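Every protein chain except one is present and positioned as in the full complex.
Chains: A, B, C, D and E, in written order; residue numbering restarts at 1 for each.
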Amino acid sequence: MPLLWSGYSLLYLEGQEKAYTQDLGRAGSCLRVFSTMPFSYCNSAACHYASRNDKSYWLSTNNPLPMMPISCGEIYQYISRCVVCEAPAPAVAVHSQNTSVPSCPIGWSSLWIGYSFLMHTGSGDEGGGQSLTSSGSCLKDFRTQPFVECQGPRGTCHFFANVYSFWLTGVSHKEEQGLAPQTRTLKTTSQQRACISRCHVCMKQ
Amino acid sequence: MPLLWSGYSLLYLEGQEKAYTQDLGRAGSCLRVFSTMPFSYCNSAACHYASRNDKSYWLSTNNPLPMMPISCGEIYQYISRCVVCEAPAPAVAVHSQNTSVPSCPIGWSSLWIGYSFLMHTGSGDEGGGQSLTSSGSCLKDFRTQPFVECQGPRGTCHFFANVYSFWLTGVSHKEEQGLAPQTRTLKTTSQQRACISRCHVCMKQ
Amino acid sequence: MPLLWSGYSLLYLEGQEKAYTQDLGRAGSCLRVFSTMPFSYCNSAACHYASRNDKSYWLSTNNPLPMMPISCGEIYQYISRCVVCEAPAPAVAVHSQNTSVPSCPIGWSSLWIGYSFLMHTGSGDEGGGQSLTSSGSCLKDFRTQPFVECQGPRGTCHFFANVYSFWLTGVSHKEEQGLAPQTRTLKTTSQQRACISRCHVCMKQ
Amino acid sequence: MPLLWSGYSLLYLEGQEKAYTQDLGRAGSCLRVFSTMPFSYCNSAACHYASRNDKSYWLSTNNPLPMMPISCGEIYQYISRCVVCEAPAPAVAVHSQNTSVPSCPIGWSSLWIGYSFLMHTGSGDEGGGQSLTSSGSCLKDFRTQPFVECQGPRGTCHFFANVYSFWLTGVSHKEEQGLAPQTRTLKTTSQQRACISRCHVCMKQ
Amino acid sequence: MPLLWSGYSLLYLEGQEKAYTQDLGRAGSCLRVFSTMPFSYCNSAACHYASRNDKSYWLSTNNPLPMMPISCGEIYQYISRCVVCEAPAPAVAVHSQNTSVPSCPIGWSSLWIGYSFLMHTGSGDEGGGQSLTSSGSCLKDFRTQPFVECQGPRGTCHFFANVYSFWLTGVSHKEEQGLAPQTRTLKTTSQQRACISRCHVCMKQ
Partner (left out) sequence: MPLLWSGYSLLYLEGQEKAYTQDLGRAGSCLRVFSTMPFSYCNSAACHYASRNDKSYWLSTNNPLPMMPISCGEIYQYISRCVVCEAPAPAVAVHSQNTSVPSCPIGWSSLWIGYSFLMHTGSGDEGGGQSLTSSGSCLKDFRTQPFVECQGPRGTCHFFANVYSFWLTGVSHKEEQGLAPQTRTLKTTSQQRACISRCHVCMKQ
């Protein structure tokens, strides 16, 4: 597939404590230039840049999380890269709601398999989600904290503890029969992966 | 059109009092398995399932509304079913903003007619909406309460009185001329249907 | 491209202090009939029209902003018009994140150039945004206040000072190297335009 | 007790979709002059009066609720009156959390008995509450809708169905022993009164 | 009256985009030490100080507003000073709801006269209000922007244009008779002062 551009994976921007999330399966989530503060805001009187505490959130790489705010040239190793390609047909995500990878429908070919990513919240409980049809709802890798918060005017990024990700889970047979689900807390990565729904991104041939 | 899968019509999921709505015209709103609690949430420390009062909202069937919470095996009769088909071309909704059904543009064929569904709110005034282009903004049937709230960890569903649906209305000639609209309260179903905009879902031939 | 319909450019509707935004690049943002109050809301007991202080927000024209509420027949000159056409292929927005207009990818033809519109907030800090893939994120003209608020039941519209628009900005070389961005306040239109990212809406040939 | 002034019982004001509630037990909730729009708002550029859809909420009288918006001279019969007196000692509310009226502590005299009013929400889920120490948390009369919403710039008031009041309830013996409470829906006034906690407003002698 | 301490007039603190306002008539709004970031936050895992973009808001002095962020030693001239005194009796605010200063009740002596301050909003539409009984609802001076926002971790303060103050207004005779109020926009300080309700802070002798 021909490459259109490459860039950095933007999840969402928050201005004046209001968030707007990009669909990770569409080209708009791949910004060519990374900046902790890629936007300004205007009212009838003036435009302002980097004056208030606005934020940007980006998909993160697999690098181990640092404890302290990340600054300057160090940031780039934590921000996930992306490419935008010209696809001959639209890609669609299929979710199994159990722990086995669903197969692509007949006449569709496989692009990648992953974990079913539903939505996220960051600072101030603002957040957003992914359409479960979009390839953005099927992340190749599962991590409890798949994105990083950058604080625009300070020029730093940080992995905060009160940033949440929401994932489709496998549904047990008991729940399917209508019984109330059982409360569970999963601490190890292997426990967590054994609970999250799997998905497949497929493209019409 | 070839069938890809069948399932249950998910309207939106609410985790930690934050909602994310699915587009009812896209495949992501058709979950193969029904569960009152189809997701879990994670932060850097752990993942949690069914521990807090998270919620799911589903399109409902035409069955008469029960007064009490619905549990166990009874739930299925109130949850709308869906199928995902492979369409040769995208479907588009057309809205008349009056009480007559709009016709499809020339060169487009009719899929179904319905009522113009705009948005919805549930618990805590959280909610979402439908793109007016999407076939999800054209529900075949009009009901004042077209969806049901399920309370994840309790495993029950309920039709609450403070759940709202928003619909495009017909615009009167006086309003078109710029006069202020008149306040109206409509109590009977026939009055209500006579006020709601009609729509048509069409597909390019 | 064949014309499907013409209408008025709806940005978003707010019912009971909850907003839902239309994608300006899709047909759903072009309503055939203008009304300050184009929807009603229902719960299980009744439907209501124009009873509470609901609002609609519309893209505005280039006409100079009036100071006072606009009523009756005067409104139409401030509401932007739109047409919905049948395109042979999907249109996509490309953003430069600097002040030069990006070129369309090879094999794509130019539809229009513009300024990178990201999101907006109105009354009560409610608002929404545009997918950066959508042609709705590339407005032909830059203005600090590109939309107008109409107050449904009163039948008037007004340009309020606490209505905000958010735009992608050009990123400086220093920021690309990871330095904290510098706070700026831009008061004149020429300063503002020199700061906002440019974009190009392209269509696959 | 000497009378300081008389007026109208203000519950809360909502400006720009943000509410601030007055303590019903203090003099600030008794405004001398009634107006649907008793305030204006300012930013650094200007002050505005009655330009946006701001609201005021007032305690209501026992008059039967009208279905339609109330306007002009009719409003006064639905707005509760108040007097501010100079008390020799502070008044305190005591709540029983069951259906019998609690007695005043020894050395305190009785001012009135009532029902334990906790909090309220109106338009857009904005609202507030009462300190359970304040005499404002003990309303003499129980009604499911003890207040009315006035829409400032239109000059009318209305009893809306999605306005809620919250009341302390009697706690059953089973719950005191730690069992989960049972869901109940109470439709008649006598059922409702039999469920709400009683209170006593007392003054130190 | 004996002096207890002097300090700086804190209006409210905002942590994680949630605000809590101090009553300006009580000692808790007078902090002995000024800091742009006077608090930290904790969850079960750790406490954090100055890591996120938290904010503090302070009453401002009459000094002319600067256009740019204020830093370092310059801040102090813009932050209002306060003293906490031991009063022999509680002080109470009385509001006239017109443009003449109300007199104190018989047996009460005058402390100061002012303008009726109701509530405020800052970043993200968060804010709070004053009890109309409290002396904090009667500010000696009227200004459209009586407070300043300090951004904790950056150590700077700024007068932003989308910070709002809400004031009781005088009620006209027509409104008292139940007519809808007229929309007004007031641009000059003298117009504004002629519209705001006056108040008197009185103390029982």
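In the analysis below, a residue touches a chain if its C-beta (ideal position, glycine included) is under 8 Å from a C-beta of that chain, and two chains touch if they have at least 3 such contacts.
Keep in mind it's a predicted model, so treat the numbers as computed, not measured.
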So which of the visible chains would the left-out chain be touching?
A, B, D, E
Missing-chain contact among D:Gln77, D:Thr99 or D:Thr183 belongs to D:Thr183
Kindly note down the residues of chain E that lie in touch with the hidden chain.
2, 4-5, 10, 13, 15-18, 20, 22-23, 26-29, 31-51, 71-76, 86, 152-156
Mind listing the chain D residues that contact the chain we can't see here?
65, 92-98, 105-107, 118-119, 121, 125, 127-134, 137, 144-145, 159, 161-169, 171, 175-187, 191-192, 195-196, 204
Residues of chain A in contact with the chain that isn't shown?
67-69, 124-125, 161-162, 164, 183, 185
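Following the convention adopted for this analysis, only the chains that are shown with their structure count from here on.
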So which one's got more C-beta contacts, C-D or A-B?
A-B
Could you tell me the distance, in whole angstrom, between the mean C-alpha positions of chain B and chain D?
36
Return the distance between the CA-based centres of chain A and chain C, expressed in whole Å.
25
Shared-interface residues of chain E (touching two or more other chains) are 45, 69, 124-125, 161-162, 164, 183, 185
Among line, ring, star, complete and other, the chain contact graph is other
Chain pairs satisfying touch are A-B, A-C, A-E, B-C, B-D, C-D, C-E, D-E
